[in-house]
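With one protein chain removed, the remaining protein chains of the complex are shown where they sit.
Order as written gives the chain letters A, B and C; numbering starts at 1 within each chain.
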Amino acid sequence: MGIILLVVIVTVMFNPVGLPISVSQQTQDFYNRLIKLKEGETVLWGFEGAVIGAYTEKKTAMRAVAQTIAKQKANIVWVSFYPHNPGQLLAFIEYSGLTKPPFNYKYGENIVIMPFLPGEETAMAAIAAGLKATFSTDVKGISIGDIPLLKKVDKITDFNLVLIQFGIFTYAEMFMRQWPAKYGIQVISMCTYSVVAAYYGTYVIGDLDLVRGNAEFEKLTGILGEDIVYMDIRNINCGITLALIAFGNIALYWSKVKKVPAEAKK
Amino acid sequence: MSTGISRRVYQRLIPLFIVSVFAGISLIVYFVTPSAASKAVSGEILQWGVVLSTVTMIYASITIMVMHTRRLAERKETTRMLFNSSVMVGSFVMVMAIGLFAPGGLTSELLEAVTTYIFGYIYAGILTDWAYHPYTSYRRFRLISAESTVMFITFLFTVLRNMTAVVVAVPGIAVIGDWIAAVPAMATMRAALAAAGIGQLVLGIRALAQREPGLIELEMK
Amino acid sequence: MSLIAEGKNSDLLVFLFAAAFTIYYLWTAIQGRPQPLRRLPQFDAISDGIDRAVEEGKPVYVTPGGYAYLSGMYASMTIAGMEVTRHVARLAVRKGATPHFPVSVQPEAQPLVDGIYREACVEEGKPEAYRRENVQYFGNTEGNYSTGITGWIARDGASCYIVVGAFGGGIDTMPVEWASEWGGVTIGGTARWSHQGTITMLTDYPLHLDDIFALGAICTQDPVVMSSLTAGDIIKFLMMAIVFVGAILAAAGQPVLSWLKV
Partner (left out) sequence: MITWDMWIQLLGMFLGLVGLTFLFFGNTWAFSFVEHTYLGGTVAIALLQSIYTLKTSCFDLIAIGRALLIIPFIIGLLSFSRYTTSRWLARYPVAMMSGIGVGITIGLVLRAQILNASVMTIGDVLAAKPDTVSSVIVLIGVLIVLIYFTYSQKFSAITHTGGKMWYIGRLGRLFAMAAFGYLWAKIFIDEAIDAQIATMITIVKRTVDAFAAA
């Protein structure tokens, strides 16, 4: 079964089918909130990439989001919770094109990356209470006091928008408790909708439901990435698995039907 | 006897009391009207948590490497285990060298490339083991009880809802899929979060009352 | 200025209610009037799994989950997992099975796991049964943990795999699936909402949500701890009453939602 699915992936990834995509309400909400950002406002982007490969697979969608923020001329401060995250975010700045035309963002003035902080929920709580009390420098070793962007933001309530992004299912409740529930703010999220559904409308006001949400967002913004190809393959592979489950059940009932007359004969 | 009692005090009772004190302070800070003092206490406690977590991570990282280095030094294990440990120590040393000596250190382009392409790609490859999920779905979804049937129905419509091509072809699938998310899943999610929260609450109160044995090992030395 | 922060009166009321009942049931149990809990088949399955490990000569794995942190939301799940870990360690040492203890990605709980294992060996009168290498930390990413345990299972086999606590998708599913593939009995549970479907599908004996706190309490075999769960039931009834009566009153035009936000 694994081989069948892998064959489909390899075939379709080099020959995308271009299956249709419809935009969900959560993706539209996410986009609507981003385009409400005004010039000079600052976004706190909580990046949790516990899975070391998560960044590499999500970077095209992250680029679409970062560029949409940059189109509004808003600034971004990244905080992260795993040791490999700061390095990935540094690579992302390069990949996203934020420092190149037409955006020409400058590190320190428009974008800043903080060092990683261990302790998960404790770290989130500490960050929300104030960056200056938690860190002495940014990830590059520049003193907090010498970073222009950090002169106007410190506590979570100083930020105009908070974006949370996490692996797949982990961290929703941690983020919800320590950021929106504690400070009465609303956030937008890049995570599976199932873990923020209970908070949707109160604490969460927009969500990119992983690959589907990312593909929808890429379609909506026109900043195309790989997620649209993902959707092609997902459509096919999900169909194959459902067909096999149906086959398994038919086989089970067939074996029962055959067994009953045989036992009746005895 | 007196030694036993004093051991019990500093090896068990004081640590449990520390749990109670820190949990109690954090709880009081949550309920009282914010003031400069409460914010200072809260900020300090959180930073203490960050520092403790950081030191523990250093401890654990050192522990794992000590174990493998000791294994190599003693040479009592099988060839395969020695091979594993030597690869691990070798990789550790190489990355430490890059982090410490490459231009830019922790923010060097070389370390970024190694993290992204070597470690990121290796883990991406290993993650393909998740191919077991479709296999597990195939193996375990047999409609032999009311529970498995109900579970399969919601599974089926949710999968279909997330197949964008299906939704475009049959828009009604989105309606059913979204209803499952908004009604049965939402009801259970609310009850579930509350039930789990209540469990946490009771456990937390037990910790405050110093009646929580899971917090500490009980051996007296 | 009020002593209680704005918007936290209802939080405080619920907390005081919970604290009063928890302490009441702790107290009555100390007085010799414990409250029994209903039977959980997963508790018996642990003992069966360890027997199987003894027969097969393969190890039993027990972990409070890949996210077993002591700081933050998983702390209480971790603590419940530690109670299960202690129970498994004692049974395994008593019956002569080999326990393996994978340590979570944030290694805060490593000293605790190590201590519980050592304590179990001493308590069972077999201090020599302790082996430091049976407690293994693999590193601080999901990949380290899941790859490390998967490799461990591939090398040593698995008769039983028990993961109760802060179970994670990217981190715990692979070891559970491989333990199952290697013929091991799997017992798993978490209070994390998002993985209820996962444990239902992957484990032979799933524990859902609050079940892990109940199993943790049962594993302590301490009637005082177990009795406190009765308070949990009462708080659930309180919540049911709030929801049910609140909905009726709200439909009748009362400002229930504002009361709950006070």
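We take it that a residue touches a chain if its C-beta (ideal position, glycine included) is under 8 Å from a C-beta of that chain, and two chains touch if they have at least 3 such contacts.
Because the structure is a prediction, the values reported are computed rather than measured.
Q: Going by the touch rule at the top, give the shown chains the omitted chain contacts.
A: The chain that is not shown is in contact with A, B, C.
Q: Using the touch definition up top, pick the residue from A:Val23, A:Ile93 or A:Ala181 that touches the left-out chain.
A: A:Ala181
Q: Footprint of the hidden chain on chain C, which residues?
A: Those residues of chain C that touch the unshown chain are 8, 10-11, 14-15, 35-38, 69-73, 75-76, 79, 108-112, 114-115, 118, 138-141, 143-144, 147-148, 150-151, 154-155, 169-170, 173, 193-198, 200-201, 208-211, 214, 229-230, 232-234, 236-237, 239-240, 242-244, 246-247, 250-251, 256-257, 260-261.
Q: If you put the missing chain back, which residues of chain B would it touch?
A: 10-12, 14-16, 18-27, 30-31, 44-59, 61-65, 68, 80, 83-85, 87-96, 99-100, 106, 109, 111, 113-134, 137, 146-148, 150-156, 158-159, 162, 179-198, 200-201, 203-205, 207, 215-217, 219, 221
Q: Using the touch rule from the top, list residues of chain A that touch the missing partner.
A: Touch set of chain A with respect to the missing chain: 2-3, 5-6, 9-10, 13-14, 52-53, 56-57, 83-84, 86-87, 115-118, 121-122, 125, 133-137, 168-169, 173, 176-178, 181-182, 192, 194, 198-199, 202-203, 210-211, 226, 229-230, 233-234, 237-238, 241.
Just so we're on the same page, only the chains that are shown with their structure count from here on.
Q: Would you mind telling me which chain pair, B-C or A-C, is linked by more contacting C-beta pairs?
A: B-C
Q: Which chain wins if you rank chains by how close their C-alpha centre is to the centre of all protein C-alpha atoms?
A: Answer by centroid distance: B.
Q: Taking each chain's centre as the mean of its C-alpha atoms, which one ends up farthest from the centre of chain A?
A: So the chain farthest away from chain A turns out to be C.
Q: Rounded to a whole Å, what is the gap between the Cα centroids of chain A and chain B?
A: Computed value for the inter-centroid distance: 18 Å.
Q: What's the distance between the Cα centroids of chain B and chain C, rounded to whole Å?
A: Going by mean C-alpha positions, chain B sits 13 Å from chain C.
Q: Between chain A and chain C, tell me the centre distance in angstrom, where each centre is the average of that chain's C-alpha atoms.
A: 29
Q: Residue numbers in chain B touching 2 or more other chains?
A: Residues 49, 52-53, 57, 119, 123, 127, 132, 137, 189, 193.
Q: Can you list the chain A residues in contact with two or more other chains?
A: Chain A, residues with two or more chain partners: 51-53, 84, 118-119, 122, 173, 194, 198.
Q: What residues on chain B touch chain C, complex-wise?
A: Chain B residues touching chain C: 27, 30-34, 49, 52-53, 56-57, 59-61, 63-64, 67, 80, 84, 119, 122-123, 126-127, 129-130, 132-133, 136-137, 140, 151, 155, 189, 192-196, 198-209, 211-219.
Q: Which bits of chain C are touching chain A when the two form their complex?
A: 67, 69, 71-74, 105-106, 140-143, 168-171, 192-195
Q: Going by the contact rule at the top, pick out the chain C residues touching chain B in the complex.
A: Touch list, chain C to chain B: 1-6, 8, 11-12, 15, 18-19, 22-23, 26, 71, 73, 76-83, 86, 103, 106-108, 110-112, 115-116, 118-119, 122-123, 132-133, 136-143, 146-147, 150-151, 155, 170, 173-174, 177-178, 181, 191-193, 196-197, 200-202, 208-210, 212-214, 216, 220, 222, 224-225, 228-229, 231-232, 235-236, 239.
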